[in-house]
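A single protein chain has been removed from this complex, and every other one stays in its place.
By letter and in written order, the chains are A and B; residue numbering begins at 1 in each of them.
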Amino acid sequence: METLFLSMKNITKVYAGVRALDAVDFSINRGEVHCLAGTNGSGKSTLVKIISGVISPEKGSEIVINGRKTEHCSSIESIQHGIEVIYQDLSLFPNLSVAENIALNENIASGKKLVNWKRSREIALNAMDRIGVSIPLDTRVEELSMADQQLVAICRALTGDVKLLIMDEPTTALTKKEIDALLKVVLDLKDKGISSLFISHKLNEVMEISERVTVLRDGKLIGCYECSELDDKKLEYLMTGATSVYEPYHFKPDRSGTPVLRTEKLSKDRNFRDIDLEVYPGEIVGITGLLGSGRTELALSVFGLNPADSGTIEIHGKKAVINSVEKAKQYGIAYVPEDRLHNGLVMDQPVGKNIVATVIDRLKGKGGLVDPEKVDSSVNSCIRDLSIKIPSVYSPVKTLSGGNQQRIVIGKWIATDPELFILDNPTVGIDVSAKSSIHRIIRNLAEKGMGIIIISDEIAEVLYNCSRILVMHKGRIVKEFDSSDASEEEIQAYIESPADIGCDR
Amino acid sequence: MKVRNIPGKRNELKVLGIIMMVSFILMTALNPHEFLRIGNLQGMAFQLPELGVLSLAMMVVMLTGGINLSVIATANIAGIACAMILTSTPSGVDPSGGLVAAALSAGLLVSVIIGFFNGFLIAYIGITPILATLGTMILFNGISIVVTKGYVISGFPDTVRFIGNGSLLGIPFPLVIFALLASAMAVFLNRTSTGFNIYMYGSNESATCFSGGNNSRIILRTYIISGLLSGFAALIMISRFNSAKAGYGSSYLLVTILAAVLGGVNSEGGFGRVSGLVFALVTLQIISSGLNLLRVSSFMTIAIWGFVMILVMVVNYYTERRRERLLKALS
Partner (left out) sequence: MKNLIKTHEFCVFAVIVVLSAVITIINPNFLTLENGLDLLKSYSFMGVLAIGILFVLISGGIDISFAATATIAEYVMAVVCIRLGGNIISAVIIASFTGIILGTFNGILISRFRIPPIITTIATMNLYYGILTVVTGGKWIYALPDWFRSFAEIRIITLVSESGTPYGLSVITLFWIIITAAAFFTLRFTMLGREIYAVGGDIVSAERVGFPVKRLQVFVYAFMGLMAGIAGVIQALLVQTVAPNSIVGKELDVIAAVVLGGASLAGGKGSVAGTVLGVVLIAVVKNGMTLVRISSVWSDVVIGLVILVSVGFSSWQQKREKQKSKIEIEGVGF
């Protein structure tokens, strides 16, 4: 039997004149665990879409699956070849039951016109057995937790005669324990000759069990490397063409006055508990922790979108009740959300409108009406101060690069003249050069006396930008580090399982 | 920084202007003697405003990505409320000025209450706009029927009839009202923070909320304004017909949506301008009057509206695709 399962040569895909993929070669062996790495817009999702048959490549591309040559295949054909994709959004049907979701592919593949409910349940049970989980079959998927939903998606992928399992960033929403369980499943599949392809933008657990990594950048193939010869720095360099240089920043703020923000015993059921937090003017505080550790929930509660059940918030030493974004704005609080696409910006609307969205009611002139001149000057000063590159203030935000988009989000909040600035994963999906310039903007704000909180998955980001780092785990702050005497490894250990290290808070 | 030449931007008005001119020339060519008569042109000027004001009411909710199926029902019940007060005096006695003022304000008040009710259902209860306004449309139509028992209420004083039939310096008074309301709406949408937020909300609710917009309040205000505009339409309508009745003008519903869509209002929300709507309204009025003069049945006109609407949406689909491609190529 040939070892090659999938081989793709000279794959090109053009969207509106832009080469999303440019003559890329790619291959996976049987039973191989492979990783596809690249930044946002590198073309990795386009490649996956071609493999799974959602889109077809340009002429001249050559795909050989399982020894059979084809120009492109439809999604049904790709499923018949045993290729299964688990997208990051899982692609489940929220209104259907667990059993039906799991048995769906099998039911489609069988080509039968009728549904056999008994068989569907059997298929579902079998699939769950394979990875040793049990989820109630008749529950609707929308009622499940994210981790359970992911298990359902994996079970669904395993129902057919799967030869290649593609997973898009599968570990971001999982806890350490759940990740370990997932990796076990993958290794188990490998023993059965099933290949796995992980899509990722950073070196993580999955890459440690991978054999090879294919790196894409700007739609071009950079190369295919043995995993053992890569480390974080090298991979980053390959993905971005640059190494992010973190200039360590050790600005020691004066912590003698009144803090901008002080919380005492701030708690919210099932979100976070007993949070005592102080942020002083000019200070940059980092908060890190796993997804679901309560870090974003905490930020949202200070921002008025997720008010706490008990505990107090003080702004400049005065008690504050913040139950809406409007209130938060009055107290001088700004928040840059993690999800730029849905929460940060109105992508279809022009740059100019997005910039003044937070301050539109302050730009009034005669008769209480919005003054176009004030709007123009506000927009222009934001663009100038943050050196945002745009074709015109009338172009929709969605046409800009990630870095420029993020500057607009930051800029629109700077316009409100905040005293406390919370940034949730401010550099996610932004290329390296833009990244350090965003960090520079943040440092400048701190030096002007703003209190800043950076929430980040990336330990280096908080370690090199913040003077203090708080680690959250299961809704509590479990450890505080002084960045001058902490290491990435130490912080990482606390993020994953503080209990193992003897933390009993 | 003043680069205005973005694909798809501003071209709309040019295209609409051309369509308007073409329809004008076409209708003139088909029937040169009658179409250009002063009487006809004046007739058009009297007919346009009520549809125009109703279209403004529809447009403002469409900008938020919603729809208001109850605009006509609102106008009718507001008109009936107004008419009932106007005709409450013993027969032969004209109502006093105070009573007229009270009647007009009552009509507007009713429309505002209904608008508030719609907005409340959508913003605070969470009903989708289609269902909420479908429900209120049936409900308030029903109340109109109950209150009037299905009869016409007619016979208004001259002061009221002037609203729909009078002229100011040779300009039909309803047209003056429409011009004022349209300008007010343009100012509201472009120069107030609520107007600004209506557009932002229409494109992305969540991001608007994260920028400090109060979404519930935006929706509530939008539907109140839509209701109020329906109320103004009611005043023009009842004074022009000199009567009020449940079920008047029900065929306008389609035309208001058509005018908005033709005028460049995005059916998913976020985009659209008053000026575009005005161009579209004038075009529709030219076609409808022209067809009327050509003795085309009014039902045929309705069928044509349906057809035109489909045509506009199909054309929009292709231009939108082209625009997307251009934008992608630019970036």
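Definition applied: contacts are C-beta pairs under 8 Å (C-beta built on N, C-alpha and C of every residue); 3 or more make two chains touch, one makes a residue touch a chain.
Quantities reported herein were computed from a predicted structural model and do not represent experimental measurements.
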Task: Tell me which residue among A:Leu6, A:Leu21, A:Leu92 or A:Val206 touches the hidden chain in the full complex.
output: A:Leu92
- prompt: Of the residues listed, A:Ser145, A:Ser310 or A:Ser387, which one is in contact with the missing chain?
  reply: A:Ser145
- prompt: Which listed residue, A:Pro170, A:Gly219, A:Gly294 or A:Pro337, touches the chain dropped from view?
  reply: A:Gly294
Message: Tell me which stretches of chain A touch the chain missing from the display.
response: 52-54, 74-76, 79, 85, 87, 89, 91-96, 100, 104-105, 107-108, 112-115, 117, 145-147, 175, 268, 270-273, 290-294, 296-297, 300, 306, 474-475
Statement: Interface residues of chain B toward the undisplayed chain are 67, 121, 125-128, 130-132, 134-143, 145-146, 149-150, 251, 253-254, 257-258, 261, 267-268, 297, 299-307, 309-310, 313-314, 317
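Everything that follows uses one rule, which is that only the chains that are shown with their structure count from here on.
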- prompt: What is the distance, in whole Å, between the centres of chain A and chain B, each centre taken as the mean of its C-alpha atoms?
  reply: 44
- request: Quick one: which bits of chain B touch chain A in the complex? Just the residue numbers, please.
  value: 1, 3-4, 6, 9, 187, 190-193, 196-197, 199-200, 203-204, 206-214, 270-271, 324-325, 327-331
Message: Show me the residue ranges of chain A that touch chain B in the complex, using the header's touch definition.
response: 15-18, 305, 324-326, 328-329, 335, 337, 342-349, 353, 356-358, 360-361, 364, 368-370, 372, 376, 380, 383, 391-396, 398-400, 412
